[in-house]
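A protein chain is absent from this complex, but the other protein chains hold their places.
Here is subunit A:
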Amino acid sequence: MTSVDDALLAVDSVSQNFGGVQAVRDCSFVVRSGHVTGLIGPNGAGKSTLMEIIAGGLRPTRGRVVLRGEDITGKLRSTVGRMGLVRTFQTARVFPRLPLMENLLIGRQVQRGESLARAWLPPLWRAQEDELRARAEELLEEVGLSHRRDALGGELSGGQMKLLEIARALMANPTLLLLDEPIAGVNPRLVDTVVAVIERLRGRGIEVLLVEHNLSFVGRVCSDVIVMAEGTVLAQGDLDTVRADRRVIDAYLGSA
């Protein structure tokens, strides 16, 4: 096992209480470089809470989160984002009244033209803007949305919004991409697009941690799987290994 400090991402003894409810209980795991890691588990297992904690939306009651040796526990979302950890949302969150192009352009975090002094002087940021637009066009093509490039975010179908979110996250050139149920509501034909996009990331040095219910999808893209139930980690390994784990079977089929 990789140690907490040299792992890409380590969740170390994290617990989260909401009033009397313990959503995450002493949860520890390590996301290893070179793998697409899947986080699976029945409803209520604490996956979404954990995603919030990792992405900086929530400070855990106990424990810590370490991204490439740096403690990011309870850091602001914006700080975590700037450290290269970028996410999508369980229910797609696009900018509804902005065109797809603008939705994507927001994805790039450091933009010269966002400074109050430079915004009024296009020559200072036009080169970067052109480069970002070209990149955004490529990504629209890659997720199969270029035919809708003039639409507004809110005009897309639910599945298309999920794809737009992935493309927006890729605009950020993340080091670790968190995908929260990337194929929920995505039409089966588009699932292949998502799989293809994720597979291409391996070659670009972008690591992926995804939460997903659909096990056949997890089997297609993930080489490492973490199983959670009742707020804690039951098993980690490749899908076939964890499927054979007695506790995992109990958790999924119900021990009753």
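Remarks
Keep in mind that, in the parts below, contacts are C-beta pairs under 8 Å (C-beta built on N, C-alpha and C of every residue); 3 or more make two chains touch, one makes a residue touch a chain; residues count from 1.
One rule holds for everything that comes next: contacts and distances are computed from a predicted model.
When the listed names "Cytochrome c551 peroxidase", "Branched-chain amino acid ABC transporter permease", "Sarcosine oxidase subunit delta" or "Cell division protein FtsW, lipid II flippase" are checked against UniProt, the chain not shown comes out as "Branched-chain amino acid ABC transporter permease".
In the complete complex, the hidden chain is touched by one of A:S33, A:Q90, A:Q111 or A:N214, namely A:Q111. Across the interface with the omitted chain, subunit A contributes residues 55, 57, 76-79, 81-82, 86-87, 89, 93, 95-99, 101-102, 105-107, 109-116, 119-120, 122, 125, 129, 133, 144, 147-148, 150, 152-160, 168, 172, 187, 189-190, 193.
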